[in-house]
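With one protein chain held back, the other chains of the complex are shown just where they sit.
Residue numbering begins at 1 within each chain, and the chains themselves are lettered A, B and C in the order written.
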Amino acid sequence: MPTWVQVVYLLCAVGFILALKGLSGPRTARSGNLIGAAAAVVACVLPFVYVDRLEHVPLMLGAVAVGTVGGVLGARRVQMTQMPQMVALFNGVGGGAAALVALLELRHMTDAVGGGELPGFDLAATAFTIFVGSVSFAGSLVTFAKLQELMTSRPVTFPGLPALFALLLVGAIALSVVTVTDAALAWAVVLCVVGLVFGVLLVLPVGGADVPIVISLLNAFTGLTVAAGGYVLGNTVLLVGGTLVGSAGTFLTLLMARAMGRSVANIMFGALKGGSTLGGGVASDRPVRSAGPDDVGIVLAYASRVIIVPGYGLAVAQAQHTLRELVDLLLKRGIKVDYAIHPVAGRMPGHMNVLLAEAQVPYEQLIEMDDINGEFKHTDVVLVVGANDVVNPAAKTTPGAPIYGMPILNADEAHQIVFMKRSMRPGFAGIENELLFDPKTTLLFGDAKDSLAKLLKAVESL
Amino acid sequence: MPTWVQVVYLLCAVGFILALKGLSGPRTARSGNLIGAAAAVVACVLPFVYVDRLEHVPLMLGAVAVGTVGGVLGARRVQMTQMPQMVALFNGVGGGAAALVALLELRHMTDAVGGGELPGFDLAATAFTIFVGSVSFAGSLVTFAKLQELMTSRPVTFPGLPALFALLLVGAIALSVVTVTDAALAWAVVLCVVGLVFGVLLVLPVGGADVPIVISLLNAFTGLTVAAGGYVLGNTVLLVGGTLVGSAGTFLTLLMARAMGRSVANIMFGALKGGSTLGGGVASDRPVRSAGPDDVGIVLAYASRVIIVPGYGLAVAQAQHTLRELVDLLLKRGIKVDYAIHPVAGRMPGHMNVLLAEAQVPYEQLIEMDDINGEFKHTDVVLVVGANDVVNPAAKTTPGAPIYGMPILNADEAHQIVFMKRSMRPGFAGIENELLFDPKTTLLFGDAKDSLAKLLKAVESL
Amino acid sequence: MTEGVVWLTIFVLSVFVGIEVISKVSSTLHTPLMSGANAIHGIILLGAILVTGTTESTFALIVGLVAIVLATVNMVGGFVVTDRMLQMFTRRKPARSPADTDGGAR
Partner (left out) sequence: MTEGVVWLTIFVLSVFVGIEVISKVSSTLHTPLMSGANAIHGIILLGAILVTGTTESTFALIVGLVAIVLATVNMVGGFVVTDRMLQMFTRRKPARSPADTDGGAR
């Protein structure tokens, strides 16, 4: 590899660093992403320039074209509510590509040396990529299926699962050792299959709301496989880029889990231990006060200060556009309305911002938790749309509750609270919300989108 | 070099990263420093273990012992007010050591090849280290002399200075080229001398209060010379450690300059351009209200809320212990007293914290600017001890003033303000402070230590 | 330095860079950051090109082409979708809706 190519590769790696750096600040995020894209394109064009006898160029360019069309179409068409599954899908294909590249690498290595001595470290890295890449591929596809509701989003477990897990892990280690000592392609393919099964089983027991954490973790895994691939190929961009994603992704996963007040281990294996009540709550039959859209409409129309608390249910119902119409209507009536954004409301961290931005909600109306928490006590009506845990006072009052310690929105301090949900079932954490039984609280049952549409009509007619 | 040694070196480099990481957080700072020390010791012991024929071991150990005694004595004996010059001194000897090591390296290289082909990059790095190391050595000694008041702390310039500067720089570049092409030790020694002269001239035009910025910059320079030395010796610890210090030091210099509302270029070369009024203010003769220690003592003794604003003059007068006694006395009388700490008050950033900590002022009484700025309007008396710019309202009101835009302490909002200073001379920025002429303001002229002692007596006798 | 130690050094330093660079991210940006990082590991496309372009067997070629397609989807799709998300974030600032009056009674 000529020196100038190595330097360009290094510059591309620096581009990735700058991209991540940019992405972590609101003002620089977009340019950061573009820098990353530019670095990636430059790095991928380079082999066509410097590799002496690059073969199959037309075929490869064709494959790139196919992939580009697929990627762009997918990225353009996807709705903002489906963003998590899109990221999962992109991550999965990346992991799959890494595993395939490693398989080809292994073939190269065995061909080149022809049974002679092979570098052990390189083989180990290859085995790692094959296994983890397959895990990432299969796991991501299962998360996709869960989020796209192609299968149940509830945790799926069966009695022998932990044992099967252990068995597969031992098998994978054994197969890796065989691959390293024998350098036999056949074993590697088996390793690949074990990885696929392992990936499926890893994600099955995770509940729907926890899936974003799993995506983030698999994302970090894929990064590490790419780094290992870079080591084997002796390529700085792959090594640095992959490692960056691996370490940043792992750290980001921890950040996300912390914002939810949980540990990563609990999220991944909580259902296996069986002791967790998460996601397993049952509907309570204690009496509550419910009302129809017309009554709630009157309450809203004559308030002077309203705060909206959007949550997971808003995303499920895809009701963000209807919600914005309602808010616009209230604003026109001279009512001061804001959205209170909890960091882990929605399907992914920061997801509520994306959803509401897509519905053209002006930036100024989205207020972060810490900035709005002091205002609830001056608020006439809090409208909780498909949220539950993020306003559950148990986070402050009940040590031992699964969400104890998680910061919440102080909706309980408002003069009146309206919950829009479909039933008395608890939220994601599976615990009852005392706020539902508060004398200040009114429930408006039904799908968020339907209810909001009715509410809109009710307010319009006033 | 055996592989295990390389790995240990890498671990030492990681230790330095962790050290810097630790040092940047208040709770981890001390352990960070200890990790750095441990990494340094391990790295320095290593050659005695793995280098096959290490000669002069007893002599080298003796030199280390001498250096250790010197370093420990210096570090233990120095007073907290003299911390900046101590850091300058340590930095200088480090730069000097780097330059000497580079000279020896050059000798090795020429000896080894004996006039044959020499690696150009290595020679360039060596020339860099020789020049910059000398600059750092000489520059640090001059800053030491300025701060220790072995010479005037005012900016020293003379007409031909910019030209001389340019000449020396061109000479240094020429000498470096000669060193790289000829690899002649004699030229390198000349380069060393040029570096020394350049270092002296670089620091002479910088005023006393700006010297900390220069120390920080020279610190970063020394880091880079060590990194270059690491490149030449093919040693990871030197390369990583030196580069860390170089980049972190440069960034820290920028942070410091920003906290002062100035640019680094302005600090280094402001006096050369001649246009700067910084440090050149003259005493005003507009009328002010001054009072004696007894009057001020009464005002203090009958206040219920007092805030102390310590500044550069407190450090100069070394009055921190007397100040603490006064505050303790006021506290005993049931008065609520706090210190308002401006980030760039004192001789170095954060220096006020160190000074007051040394005087055993409890942590709870030191309040950072952002936290105390809201309280001035509820304060009876603000006692400004040797501070000026950090309470100058011109920073808010006068666009174009040298300190315009610098955040200040809102002392002007208090009911009464007492300034303790020796004269009507302006502060470091050289501009008048309108607050001195405010009807709410009283001046207590005299050296801060004397005045405080008198004030202490006055309050005691009440 | 030994080849292996070189790679280890680069790996270790990259780990620190990765962690430190994102350690100040606000939770609002978690999703775009995840998606952007996801796009970055699409750089495995480079690896796929290097491996495929030097292979002779037809079977390996087919596997390689599949890898290229998958990696391209990851890379291109990832950057485009991230940009789409971020576009909405930035567009919001100037887009003051006319309804955004502040004329509440309080």
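One rule holds for everything that comes next: contacts are C-beta pairs under 8 Å (C-beta built on N, C-alpha and C of every residue); 3 or more make two chains touch, one makes a residue touch a chain.
Source: prediction; values computed, not measured.
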From B:343, B:402 or B:430, residue that would touch the chain that is not displayed: B:343
Which residue of B:83, B:323 or B:382 touches the chain not shown here: B:83
Options B:6, B:134 or B:235, residue touching the unrepresented chain: B:235
Positions on chain B contacted by the hidden chain, ascending: 16-17, 19-21, 23-26, 29-30, 32-34, 36-37, 40, 43-44, 46-48, 51, 53-57, 59-60, 62-64, 66-68, 70-72, 74-76, 78, 80, 83-84, 86-87, 90-91, 93-94, 96-98, 100-101, 103-105, 107-108, 121, 215-216, 219, 222-223, 225-227, 229-231, 233, 235-249, 251-252, 255-256, 259, 304-305, 328, 331-332, 334-337, 341, 343-344, 348-351, 353-354, 357-358, 360-365, 368, 378
Chain not shown, touching residues in chain C: 1, 6, 9-10, 13-14, 16-17, 20-21, 23-24
Missing-partner contacts on chain A, residue numbers: 1, 3, 6-7, 10, 13-14, 17, 21, 234, 236, 240
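Criterion: only the chains that are shown with their structure count from here on.
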Centroid distance [mean C-alpha coordinates] between chain C and chain A, Å: 14
Distance from the mean Cα position of chain B to that of chain A, given in whole angstrom: 46
Two or more partner chains touched - positions in chain A: none
Per-residue overlap in chain C, given as positions that touch at least 2 other chains: 4, 16
